[in-house]
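One structure follows; several queries about it will come next.
Note that this complex is displayed minus one protein chain, with the remaining chains in position.
And now, chain A:
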Amino acid sequence: MTERILDHPVLGVLEPDQTVTFTFNGMKYEGRCGEPIAAALLAAGIRTLRHHEESGTPRGIYCNIGHCFECRVEVDGHQGVRACLTPVREGMVINGGGALPSPVRDWRKDNA
């Protein structure tokens, strides 16, 4: 689906870099050490980083430079980490969040 640009007509050949292994939603992936999580996942064909907390609809990167927080994932237990800014490291455990329960709203539907 997506791919790395190994040879670029102006920027030249992509220097080989150390490969790291990490997991995303329990599946194993490889990335280039130090590249952002979002880039490593996109190179592996993954666009959906999380599902919206309320609506459950899928979300991926938007700005890719840290401004919009659309790419927030959980990294080694820390929530709200921006996948576009955070370098991928060996052994990282990454999870995309999903819809959260909304008990008050759910209760209102039947009781308001």
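Simple rule for what comes next: a contact is a pair of C-beta atoms (placed from the backbone, for glycine too) under 8 Å apart; a residue touches a chain by one contact, two chains touch by 3 or more; residues count from 1.
Here is the rule we go by: contacts and distances are computed from a predicted model.
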From "Formate dehydrogenase major subunit", "NAD(P)/FAD-dependent oxidoreductase", "N-methylhydantoinase B/oxoprolinase/acetone carboxylase, alpha subunit" or "Xylose transport system permease protein XylH", the hidden chain's UniProt protein name: "NAD(P)/FAD-dependent oxidoreductase"
Residue ranges of chain A at the interface with the undisplayed chain: 1-6, 8-11, 14, 34-36, 39, 42-43, 47-49, 52, 57-67, 70, 84-87
